[in-house]
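A single protein chain has been omitted from the complex, and every remaining protein chain is retained in its original position.
Up next, subunit A:
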């Protein structure tokens, strides 16, 4: 296939978040993945302890310069996620813009990580950068409900609100928007969470159409880390393999997540023992063990076209 992705995310020695979560699945699907590690930590910050080092915006620039000097700065995709530093985020977007000049067909997949459950968990000064600089440069974004509300300044209390917000996000830049989770009620009941997606495209005869979907996803009673990063990576892969079919791309993406999560929670409960809550270490995604599901996911969630 020779499709080349530049992924700028965290590296953890142990576990599956950031680049560790994104690389293996994309490589399994045949993508060439170039990775710039924005940090190197022992493990994710949900453990009791974490230690490591961060990359500065200057150091990021130096790495990019190396790639550029060798004339190998040609990418089909850029993928970014959790970032905590404003100057780093700025530098990332500068790099994306330069890469887009080199390849106008480049697709920038951006997970605009800002927070969840009503609270921001990155510095507040990142919000204006996402709004004004990052999202306008992005082609695919994967906000959760809280992030979609923050980016647009609008509240989501109904599916209608969500559709309006997705349309607003389209007008800010990206043609593909997936709200990866929300607290909207699911027609299947409270054991399900609702995700929504919207894709704008131009048909063969030149008309602009928008496909919008809803997915009802079974809830799992545990906290998983790295699932958002896996989601964005898989959405990149499956929209590449199924362009113009957001329904199929999302069904495959969400199905991969479901398989990985199911395998993970089964394993975690087994090692934790009966009546014990699994630890963050035990809840690390069973990524390597899920290779077959990543390659060819059985569809376990159907997307409803709105």
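Operating definition for what follows: a contact is a pair of C-beta atoms (placed from the backbone, for glycine too) under 8 Å apart; a residue touches a chain by one contact, two chains touch by 3 or more; residues count from 1.
In the analysis below, contacts and distances are computed from a predicted model.
Not shown: a single chain whose UniProt protein name, out of "Protein AUXIN SIGNALING F-BOX 2", "pyridoxal kinase", "Aspartate aminotransferase" or "EF-hand domain-containing protein", is "pyridoxal kinase".
Only one residue in the set A:21, A:35, A:212 or A:227 touches the chain that does not appear here, and it is A:35.
By the touch definition given at the top, subunit A reaches the unshown chain through residues 6, 11, 13-14, 23-24, 27-28, 30-32, 34-37, 40-43, 47-53, 55, 59, 62-67, 69-70, 72, 281, 287-289, 291.
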